[in-house]
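Note that this complex is displayed minus one protein chain, with the remaining chains in position.
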C-alpha cells in the first residue's frame, strides 16, 4: 500500500490492473452523485487494500464547498444505502468520533449534534405528536482520548452494553489520497472503524467483533495526509530528504486541506446528519427533520 | 421551602431562626473568600432544606465578573476542601453535566474541557516527564438527555461500571435565590447531585447510592429561577397572576442572569477547573497545570 | 415613563386610555403574525413614550423558540415593510450593532453575518450569474465601544461618508417590558437608533440627523431589564430596598431572559437576515438567498 487513504474506492482504484478476484466494483449514478460500490471478499484483497472484508459505498458529489445544495433525491440515495446496512427496527446508537476542537477532525461530533435523539421520547408523546413510527435513536459524541483519558471505543462499548442498541453508526472524519475528494465524498461501510483510520490517526477498532452488533461507519474525507502525498511524489528521489522536511517539519503532522475548511466541515456535517436522520426516520420528510433537530 | 435554590447556604440561612439541631454552620475566611460550611445531619433538616444529609461548603468571592483575579491561595483553599472529600488515591472520574449549547447551563462541559485527563498516560511517559505522581483522571461531558436520548446519569453509570473509578466529581451549573451570588459562589458537596437541581432542572440522581462510589458535586450558580423570584415576591398578592405571567410567559422558563453571562461562565469555568486540577494533582503548581491543559 | 422598553408598541399600550392625538395605532394580521403599526406624530407624544416621532411596526409571532418555522409569506410581510421605508434603489449599508461575545447583545453582528454583501460584485459578474438586478449592499458589524475604543456611531458615520449609501439599516437587540415578547417580536422603525436603547443600554444616536440619510432600525427584544421589572413591581413598597437588591446586586445589571437564549438568538437572526435580504433583493426567492449567503 504505497499511501494512506481511508477510502476503499481509492485503494481499489490503485489495484485496478491486478484484477483481484476478491475485489468487486460497480458504479451507478443518482442525480449528480456518482455511487461506487466496492466489495472486498477475501483476506488477500483485505491485506492489499488495507481494508477489512465488507462493503464500501462511496458517494462522489461535486465539491460540497461550492455552495451548490445537494438535492432531496441525493440525500435519499445515501440514506437508503445506510438503512440497508441496518436492522429494520430497534434502537440505533449514533457515535460521533473525533475532536470537536480541531476543525478537520470535528465531522463526527458536529454531525452527532444534528442527529435527532429520540430514545427518551415516550410512546404517549410520540402519539400526541403524530410520530408513532419514530425509531429510537441515541446519540453520543464522547470526545477523544486526550480529552477524556478513556478510549472512545471503551466509552461506546460501555454505553452499548448498557442501552443495548441493535446497531451502531460511527461517524468520523477521513483522510483521502486525492485533494479533489475533500469534502465532496461520503463513504458508508458495513465494516466499522479500523485502527489507524480517521484524520487524527489514532482510532481503536469499533466493529461487530468488539461491540457485538453491526457497526456502520460513515465518513467524509477532510484532509490529505501530507506525508502520504510526499511519499507519493518522492519515489526514490535523491532530493527526498529536503522535500520531506517541508511536509513534516520537526515531526509535526501536516495536512493538505482547502482554505475554506470551516465551510467544508459545516456543509459535510449537514449532508451526513440529513442522510442519517432520513435513514433512521424514513417516514419524515427532510423539512420535518429540519424542524425537529 | 418557599423558593428554589441549589445552595445549601441559602436554604440554611432561611431556616436560621429555627435553630434546628440537625443543621450546623460555621464560617471562615481565606483571602477574599468567605467559606461557609453547612452540615445537614438528620432527615427532618434534609426535608426542610430540600437537601440530602451531608456537607456543603460554599465559597463566596467578590463577583467573578469584575475581572479581579482569584489568587493561588484561594484556589488552593477550594482544592483542599475538594481533596478532603475524595479518597487519597485511585482513579477519579470528572463528569461535566449540562448542555454546552446553552450558555447558563454550560458550566459542566466547559469546565470538563479544562480538566487534565491523565488515565491514558503510561507510567513510562509519566516518568519521562518527571510526573510520576500524576493521579489517574478520566473526564466526560456526556451531553444532556435531549441531545443524546440517554440520561446523563445512565452514561456516567455505564462508564463508572467500566473504568471503576474510586470517586466521581460531578460539575454542574446551579440556580440561586439571590442574584448577588451569580458567578461568585462555588458550592462543593459530598452528597452528589439530587433530582431537580441544576439550571435546566432535570437532572437525575448521581450519588453513592446510584454509582457505588463517593460523588462530590461542584457547582456555580449562574441563574436565578424567575418563577422562584416571582413566588418570592408575590405572597398572596391579588395582582399575582398578571405578574406571574411576566415571569413565565406561555410556559417558557425565564431566568435572571447578569448581562455579562458569557464572561461569568468562562471565568467560573476557569476557577472550577483550576480548583479541580489542583485537588487531583496537588504536586503541580497552577502554572504547570496551565501549561499541561 | 414608568419602565424602560425599546418597543413603541409597549409604550403606546401603556398610554392607551389617554387617547393622545399624536399617537395612532392600527392592527393587521398576516398568517400567524400580528402586525401593529404605531405612528408618533407630535413632540408631546414623543416625550410621553420616550420615542422620537416616526413609524414603528411591530410583528408579533408565536414564540420563535418553539421551533415552529416562520413561513415565506410572513418573511415577505416583514420584508415589504422594511422595503417601504427605503429608497427604491441605491446602495444600502446594513450595520449590525452590539457585542458578538455577549449572547443577548449579539443579534446585530450575527444577523449582519447572514446579510448578503453585494457592493463589490461587478456588473459583469452579476450578468454572468443572471443576477443583473442585485441591489448593492454593504454590511458592517463594527463592534462595541469597549472593544474598539470608537463609538459605533462614529464608525458608521465615517464609512457612510466614504461609501455614500442612500440609506442605512441598523440591526440591534432590544429590551422589552414583557418577557412574553422575547424572541418573538420584530420591531421595524424609520426613526433610527436613539441614545439609551439597545440591550447594553449605551448606544449613541444613529439617525437622519447624524448620518444624513434615512436610517431604518430593526430589532428583536432579547431581554427584560430586571431593574425595570423591579421598578414596575415595587411602587412605593416599603420592602423595596431588599427586593431591588435582588435585581441589581452590587450595581451589576441583571436581565430576564429565557433559558434557551442561545436558540432564541440564532432563530431571531435567521428571521431578521431573511427579511432584510428579501427587502433588499426582492427578485430572489428565499431559497436562492439561502444558497448565496
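Order as written gives the chain letters A, B and C; numbering starts at 1 within each chain.
Everything below uses one rule, namely that contacts are C-beta pairs under 8 Å (C-beta built on N, C-alpha and C of every residue); 3 or more make two chains touch, one makes a residue touch a chain.
For clarity, every value in this text was computed on a predicted model and none was experimentally measured.
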Touch criterion as defined above, residue of C:142, C:192 or C:258 at the omitted chain: C:142
Which of B:44, B:69, B:89 or B:283 contacts the chain that the document leaves out: B:69
Touching residue (missing chain; options A:45, A:60 or A:257): A:257
Residues in chain C touching the chain absent from view: 101, 113, 117-121, 136-143, 145-151, 154-155, 157-159, 161-163
Contact footprint on chain A, counting only the chain that is left out: 63, 65, 101-105, 178-180, 182, 199-200, 223-224, 226, 229, 233, 243, 245-250, 252-263
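The rule is simple: only the chains that are shown with their structure count from here on.
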Chain connectivity with chain A absent, coordinates unchanged: one piece
Centre-of-Cα separation between chain C and chain A, whole angstrom: 42
Inter-chain centre distance, chain B versus chain C - centres from mean C-alpha coordinates, in Å: 37
Numbers and ranges of chain C residues touching at least 2 other chains: none
